[in-house]
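To keep things clear, I will list the structure first and then write my remarks on it.
Note that this complex is displayed minus one protein chain, with the remaining chains in position.
Per-chain residue numbering starts at 1, and chain names A, B and C are given in the order in which the chains are listed.
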Amino acid sequence: MITGKASVLEQFKAPLQLRQYPIPAKPEPGAALVRTIMAGICGTDVHLWKGELPITLPVILGHETVGRIEQLGEGLEKDWTGQPLKVGDRVTWTSSTSCGECYYCREKHQPTRCAQRRAYGIGYRCDQAPYFLGGYAEYHYLKPRVNIFKIADDLPTEAVVGAGCALNTAIHGVERTGIAWRDNVVVQGAGPVGIAALAVAKSAGAGQVIVLGAPKHRLEMAKRFGADHVIDIDEVKTPADRIAAVRALTGGYGADVVLECVGSPTAVGEGMEMCRDGGKYLVLGHYCDAGPVSWNPHVVTRKQLTVIGSWSYEPRHLRMALEFMRTTQQQFPFAEMVSHRFTLDQANEALATTASWKAAKSVLVPG
Amino acid sequence: MITGKASVLEQFKAPLQLRQYPIPAKPEPGAALVRTIMAGICGTDVHLWKGELPITLPVILGHETVGRIEQLGEGLEKDWTGQPLKVGDRVTWTSSTSCGECYYCREKHQPTRCAQRRAYGIGYRCDQAPYFLGGYAEYHYLKPRVNIFKIADDLPTEAVVGAGCALNTAIHGVERTGIAWRDNVVVQGAGPVGIAALAVAKSAGAGQVIVLGAPKHRLEMAKRFGADHVIDIDEVKTPADRIAAVRALTGGYGADVVLECVGSPTAVGEGMEMCRDGGKYLVLGHYCDAGPVSWNPHVVTRKQLTVIGSWSYEPRHLRMALEFMRTTQQQFPFAEMVSHRFTLDQANEALATTASWKAAKSVLVPG
Amino acid sequence: MITGKASVLEQFKAPLQLRQYPIPAKPEPGAALVRTIMAGICGTDVHLWKGELPITLPVILGHETVGRIEQLGEGLEKDWTGQPLKVGDRVTWTSSTSCGECYYCREKHQPTRCAQRRAYGIGYRCDQAPYFLGGYAEYHYLKPRVNIFKIADDLPTEAVVGAGCALNTAIHGVERTGIAWRDNVVVQGAGPVGIAALAVAKSAGAGQVIVLGAPKHRLEMAKRFGADHVIDIDEVKTPADRIAAVRALTGGYGADVVLECVGSPTAVGEGMEMCRDGGKYLVLGHYCDAGPVSWNPHVVTRKQLTVIGSWSYEPRHLRMALEFMRTTQQQFPFAEMVSHRFTLDQANEALATTASWKAAKSVLVPG
Partner (left out) sequence: MITGKASVLEQFKAPLQLRQYPIPAKPEPGAALVRTIMAGICGTDVHLWKGELPITLPVILGHETVGRIEQLGEGLEKDWTGQPLKVGDRVTWTSSTSCGECYYCREKHQPTRCAQRRAYGIGYRCDQAPYFLGGYAEYHYLKPRVNIFKIADDLPTEAVVGAGCALNTAIHGVERTGIAWRDNVVVQGAGPVGIAALAVAKSAGAGQVIVLGAPKHRLEMAKRFGADHVIDIDEVKTPADRIAAVRALTGGYGADVVLECVGSPTAVGEGMEMCRDGGKYLVLGHYCDAGPVSWNPHVVTRKQLTVIGSWSYEPRHLRMALEFMRTTQQQFPFAEMVSHRFTLDQANEALATTASWKAAKSVLVPG
């Protein structure tokens, strides 16, 4: 029996443990075994580690992964787009798979709200076969019906992991929101989701894009990705001042579209005031439940706002993300997001770097 | 100098006073003088009387009025739709007029957010000429650029005042929200706005419409207007039970569209949970600022909601309202909404009846 | 070996032949065998019989069918909506099934344009197992992945077959077009598609609906389904006069939305002139290729039209159709559409009745 290593979350807020699990002899029909090339550390992983989401341990974290196909199960011959798949191909995949048959999948076109979805690196225990269902490991098992995407040769692994789930999520969110040509856009937050939202907004027709965030290295990254203005929240410290700063940049009215990429409930009230009347507000950063906040619904009526939520992403968003990154590498250098690399046994250090906001993006390179 | 009577709000929370003001000898060019036939008592008037909105006294309340043209200023020859206007015509009008020239009017198609808008019955002092700028009076002066609508002979005055600003506002709100064919719709609230939203939803393609509210006479009115189900909030007393009741009627998922027509901030969190995932939530009832509430923005992300605000109405919504009522009187008997009639010197009693929720709709008949 | 009867198209424009085929012993996994209760004769069947569409003979016609489940293949336990399926259930199904995996299914949300679609009653030869792949027969075989819908007890078979594919197609077409609340709508054509489009338009928010068509019995049916006005093309004989008649009913401007349900190319130019400027025109009736026509594209620019095409329907449209018919039987009596009934050996007579426009809807009752 051949085994592989994995870094395992066994207890919340305790160090991840390096474990060995048996590698499946042969994937089921429709499944695949992949050797991990690179796994991203997502901010959500920090929340999971702290126990802020309801998951069952032990779990191998990691839902932003690129690997190389080791074995293909019977009948798995093509990737999601119809390209042939073979051993040795460099691939990525959606972390969750919708059932395709339920009310949300079939009738309402809301597959991200399918009740059958479970995410690699979040929703699967690793103490039972096939064990390898998260990115922080030497191998990754891909269950039948997974959405696999072959990565084009001219798209670096660093770009795919650097963009991570943030880009797919931002594409979905901006799609739901709609940016009209030359709209003024505000992005609240300069983390991976904020940078991705900036890239999508800039390429989706926005006029000027204003990014609010911190620390400095992230705002510099925002400028590198084409932000027209950045507002450092360490310098402009009050919501009132930040709202005033946005209005000053938007003719006194506020932005046509504000994209919340922060995850802090207080950002929501502040962000709505950054919208012009009749504007749109995307609540994108609240994947985790960060609790309630005092908020006045009158603002939605009075300002005639449209407030949009968006959850996770569909396979076609990952498809778009890969093609987008491939064709716009000069303008949106997602590969440069990968600022810190760690080996598998440095997973705790990697997680800590992400938690402390020191990294643009930390990654694990198991090999 | 000929004078006319008006019921005047001179001090918040104090009885309205019956006063006499001089009638303008001759309207300015583009203006008109109208003799009041009937004036509606809106729920907003109660808020105004309590001093809950920032207005300057003294004011003649009343922004839902039907009158007969007494005099026409020079150049005022047609109504908003292009029909000829003459002395003796029965007319109504929008309570506010947008400037047509500002950023919101011109560039962003949000004329209800025009900064120049001031509403008859709310935003004009009555201690200076032309005095008569509210409905609780024998006369009403219509300033130049007002949007006047001639009322068709087969549409009763009671329908126009019974529908009041509620119908126009509901038309605007539902237009912004969008109801897909056969959508399940929930209406929170069975007051005038709720009844109007019900009528618009039923006629706009909704499948079943569920109305939540109280007291009994309002729910009976909701049934009369075609509600498929009513939920009495005096009987189903907790939010959790009401959410469960809505889900039981919608296949366990919640409604496609929920229309908030209550104005209470706590209704908002409750209503969002009545939406299916990917559903839409219209915040329509929060014309007044009823203060903040504890609310969790995570729900918008997780349920992938779209939350829409809508403020007041445009002239074309009043145009649609009049034609809608005229052609659907059997199905939507807005004239029957007028449940209590008062003379001008009974204005305080009229206001109290509305405040106590005893009336479907109270009206003043000055003549 | 048990056999069943079928009426077979063996040669274009020649009489259908009654044939016997062996009934499959046991359906494959995911498949089902159904005993035909009623099969609709669609106008498209007449075109198929004439050889106007590229199909391979022999074929059992019939793509609008209701049957009772005789046998269920392994694993087929639920209908499309998730309801349990068992032998004896009365069901209907989509005539085509999309692959769910191609570019149009996955990336572009255009599953009706999936290249894998083949329709029962049109695209399958009947001289090889499982033979029974059309409605004009005692049995119908449902292949794996077919979209089956259990029919509610309170919805008569006549309604389902009477509405036929016309209703599903109209639902799809009107969905793509969009009818705004109180829009004036014109329906060109009073055949099954026209009547269905009328029902959908009336229930989707239209103000007045005007139907153009012939002969008289169809216009009477249109009135029964709520047409506000009908224009008899046998009486108003020129396009210019019909355009004038529509304008006279729409304030001189033309309709907001015109739904073409005729299939004649000359109707298209006429119909576009029935639109108001900025209006919408749905080309719904051109499922068959009726050849080119002289047409001026300048009209699209000058009138600022939106012209929409819609092809066939998705399973969710059939889902909506069944629920719609069930809850609106008083208002839209689709069961009454079934005007002529025939046995299986009268199939040629049935087809002739449809071809001659004598029937609202002809059906076969094999049993």
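The criterion applied here is as follows: contacts are C-beta pairs under 8 Å (C-beta built on N, C-alpha and C of every residue); 3 or more make two chains touch, one makes a residue touch a chain.
Bear in mind the structure is a predicted one, so any value in this text is a computation, not a measurement.
The omitted chain makes contact with just one of the residues C:Lys50, C:Lys108 or C:Lys216: C:Lys108. Within the whole complex, the absent chain has one touching residue among C:Leu305, C:Leu318 or C:Leu351, and that is C:Leu305. Here one chain is not drawn; of A:Arg182, A:Lys216, A:Lys237 or A:Lys358, the residue touching it is A:Arg182.
When the missing chain is restored to the complex, the residue among B:Gly51, B:Gly75 or B:Gly100 that touches it is B:Gly100.
The residue touching the chain not shown here, chosen from C:Trp49, C:Trp80, C:Tyr287 or C:Phe334, is C:Tyr287.
Mapped onto chain C, the interface with the missing chain covers residues 103-104, 108-110, 112-113, 176, 251, 253, 265, 268, 276-278, 283-311.
Residues of chain A that touch the chain left out of the display are 171, 174-175, 179-182, 200, 203-205, 207-208, 320, 323-324, 327. Think of the hidden chain as still there; on chain B it touches residues 80-82, 100-103, 106-107, 109, 315-316, 319.
Operating definition for what follows: only the chains that are shown with their structure count from here on.
Centroids of chain A and chain B (each the mean of its C-alpha atoms) stand 44 Å apart.
In chain C, no residue reaches two or more other chains under the touch definition.
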